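A short write-up of the structure that comes next.
Every protein chain but one is kept in place in this view of the complex.
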């Protein structure tokens, strides 16, 4: 079971210039073979299928913790895509139902507008849906770890290239963060590997062999030490991370560190309605009206109780 | 972000007679168009893409809470499949690498043995991978709710038929539970619908029109009132469920109830190794040995700190 | 069995400015999850699989009639795409085999030119093929109707957005017509629903909640009353439509009406050859020459007997 | 546009011993690459995309007529699968919701029971959905005809093998009929080919090279001359078939013949409800009850007006 | 088994102006239904599955030889795509990791940059992966030949259209060559056909009916007689080609000719590194350094022993 927090991993910048082709490219980090859905669901299925887990507890706890963090990465990719698509259709009510989407014809992923409501889709940069064939869960611990190390390597490659292709502020905030956190996961799997087999993968850092310090958007996260920390995303469980995640970071030689709680994160932006695509409605204010009344009859506070950025 | 608990929704029976063809059928509830991955990821993506959420807070909170519970359902389906496959290959070490899987040739989903480690796969009952085309996230709140109501209707249909096809104790425990909880979600979406539009779907309960009380494995959950409760799966957030989820249950006329925390759940079974498929290893005891040493050098307790059933 | 008429649902405008990216977008209404192939083949398969149909005759007749009309919608979408692609490649024979398609590189759906002959493909707006997973045919009448109501809701959403994105005259003629006719089908399924279960879906009209009268291209069809009529597309059969399709229209309160024959429709345009893509030939006049001779030796009239617009 | 007749191509035998694995095999003729959905939708799309059709009228009319007949073939395949699945689950109401489908675990296509209502699915014999990649519509008439000739060749091969694998009476009635009619279409395309290019394909009959007269279930259709006839499936249109379809049959040397109307066909069986899979309901008699009342209030005859076998 | 030569079919021009949308279009000739992967793998699988091959030796030898040549065609398509993508990202090291790919956003196949290293992918012009459903291998020799003739017809159509769409020098060199060689294969299958059945397909040349001599890039290959030659791609085997491949060419009436060895081909270009996409590395010179040392310690010559153009 999981609990959900109404917070996201980092504060994303608010919507600025919309960037539909950029949003289409960022989809590779969502539904691509090496996107966050893949890391998330690979580790999650591996944890579901983990046999004799009590005997292998440190490895099981590591896997579960990383899997749990990955949910937050998928969430951030989705928030980024939504941010980049905000404002792409006119909010000037006068135009709809006229040619409100005409300028988007032939631009970006057409389903962002025709199927979805200017939001994220479980697809890659070509509009192909993520599928379960991207999950590897052999049950063999050494193999699953081999896979995960490779998966994080490929993911780093794809993040770097999306970074290079898309310089929208939200995309850059995302990729800078994902590169640092994915780096931690890569180290974690390498350490698990070493502990289990003795094989030393230290020399494989970084791959692709571009020094991480060359990437400006990674710096703030490195400066606050987030490249060294593995968080325990659970109120009570998964207490054996430190048995695997320890020793020096292969790139910086600083000590790795287990943090005994989830990171604080940030409030999500409440992205504005896009009435041209009926998200959340052609006349979104009516929903707010209804919600207000419902809140009242349920004896809840007059104002929404949730918090947004 | 999410937090993960090392507990599952209900206590599943321990492995008994293995049932590979049954496990293959239960995969429909995992990766089928109407399986738990679909409910989970539909609601999750809809929550990611929810625009103007502050104004629609009760609906947003409802969606997030149900999405969160669905993770636990996927987890339970996986645990069920693992349970049903346990013991399907011989654990008598002497036989491997010989024809340890010979009796499984032509039986069930071949990838349960050839690709996976007698564990769950993100596939349906035909071995076809779940894919992102199964996610509907239009951004239009009324449409998304229409979809979700239909999705839960189809899910109930598939659960009932899996119930009829597979009478393995783990499968029955699963389907009995899922039917009751899916029923709650169906009611929740119907109530959201009604609140938003005025349309009354009460008369559509139950669909398929088989009285729920005829299903013995549902009874314990109904008796403890779980068919009436919507849980708030979050330490602090999503506090406006009661604004939508209230009034009488359409089938029993009892009052619906919001529970302000996650259900207690149960400890998961630690399913035994299946060395013939190398899960978690050809010689699983070696991993346990290594884990022990790692735990020690990290200053952790001698015995695993996690709990299993 | 079916009979085919050499007429289409409405008169489409003749080719004007070609619009390849628009044609690519219109493909969503062809092969998208909510496109016309989906409505057509969903209802058709449900009708094939209808058990105990004699006892449920009014519902069966309704389903068959709507399924039959949907063929004509697919036909119209195809005609629209063909119209929009006409003239996109030069017909000036001098250029071929030179770079006749060079200006189309990177524009629209590349298979419109590389695989097809500037014609419609069974694909969506991303070039992904329609597939049988889009068909829902559970055999449970209430569920199939729930699905169909949801399907028409999603279809309306997609038509509206294609309307907003593509203002080519042929696309607008298409979407205006499809919106009205899809609206009728949505009402029909809601009425079937209500008759079968008592659930009242009246309040769900319209979804998306944009008043239909705001769409100019819908008006002519509304003015001639086509938003109220269900046609019986059969010489002799399916005579029980009126048992389900009756009462007031949920949006306009006017009386619904069953028409005891197919609509008159219109002649199709005979779209010109596109020799650069060899459709129907590099030298199309040779085919006409051969056809003429064949007609003569078969004792048929000198001029083609078929009629085109 | 099309009109639909409440009749099928031939009278199928009523349900006898259910044959789920046979029904799974027959799905190859439904949704396989060479199944009837493929022939149907290939010719249908080619007819939609036919440019300069007036000049090529005899070929256009031929294509449209064959496409139209193919709808009836898909319909018959569906009816066959439904027939073969009838009775596979118990109709003894007492058993449901118990293990009513237990004996079907691991047998045939699991989605016949878990997703559908013991009915046909748009899938092949492996449970893979039919998809739009199976449609070839190049716009080049000679190429489309080349494709169609090859498609009918492959279809004949698959029909023969399904014939050999499945000897259920309904399957044999189906394959006997489809072999004869597919043979006619193969001849028709060969004749079109020859007329257009001069290439003589006569020597390619039959392929696979098994003499058609060796197949007993083909004989009745051959005896009544149905291997020689091309029907004009339209009240008024497509009048130039005879310009292409004429001359001797390549296998029997008898004269080919154009029939100026649709064949009479037969009434469909009204297959009984399968309440264990809720088709059309858990308590199907309630639907009949409602239908009766609806018919009455609409002033329709007391008894269903449609006819079934 | 195969042996590989470090040479390609023809000398391709070196990289010039990069053309990402052109490269995306050329992918149709790689992974499209009628691309070179299809011809290659169709003939290869048919040769693997060829039963009673000794008795049908001339046909088996023909199939194997054509299959073998097709590997070289796939190789050339890949080389073309790589050539066209060379230089699309800046090689000026100063820019990376900055927005080195920004100008490629929304251009061409995004996976050329985000997933691959500006290289070829097993996908079509829409970015959809090639898949095994494109292989036809019925085992029936006449049918397989019917298929292959149709496949080559469709391939010619697609090559012609790619020719018309993409006038990049590498693409034109490729399509000119493939058209000539595909023409030979088309003749070969027609001859096999005729020998086996007596059916004369001579009149079907050319299809599409554009005279091959109108295509300038085909001319050099025609002038050196390559439209008449079938090569025996094997040191010792497949010696019976001449039993099938003989007689006059259907378009030019010149005599067909079997060449008893592989063509000489040409050296491949050694395409430069693209460090912005890390191909083969962010700092490619380091690999060269390592290679040098490895070569030395292995006692190999100081300079690379392989040859490139």
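General remarks:
To keep things simple, chains are lettered A, B, C, D and E as they appear, and every chain counts its residues starting from 1.
One rule holds for everything that comes next: a contact is a pair of C-beta atoms (placed from the backbone, for glycine too) under 8 Å apart; a residue touches a chain by one contact, two chains touch by 3 or more.
Just so it is clear, the model here is predicted, and its values are computed rather than measured.
Listed by label, the shown chains that the missing chain touches in the whole complex are A, B, D, E.
Checked against the hidden chain, the listed residues B:115, B:145, B:179 or B:243 yield one contact partner: B:115.
Contact with the undisplayed chain is limited, among E:39, E:109, E:137 or E:175, to E:137. For subunit B, the residues touching the chain absent from view are 89, 96-102, 104-106, 109-111, 113-115, 126-128, 276-278, 281-283, 286. Subunit D meets the missing chain through residues 21-22, 24-25, 28, 32-34, 107-108, 124-128, 157-158, 160-167, 208-210, 214-215.
Counting the whole complex, the residues of subunit A in touch with the unshown chain are 33, 133, 136, 138, 140, 142-143, 146-147, 149-150, 153-154, 157, 197-204, 207-209.
FYI, only the chains that are shown with their structure count from here on.
At the interface between subunit C and subunit E, under half of the residue numbers involved are used by both copies, so each side presents largely different positions. With centres defined as mean CA coordinates, subunit D is found 23 Å away from subunit C.
Centroids built from CA atoms put subunit C at 40 Å from subunit A. Contact with two or more other chains is made by residues 115, 133, 138, 140, 142-143, 277-278, 281 of subunit D. According to the touch criterion at the top of this document, the contacting chain pairs are A-B, A-C, A-E, B-C, B-D, C-D, C-E, D-E.
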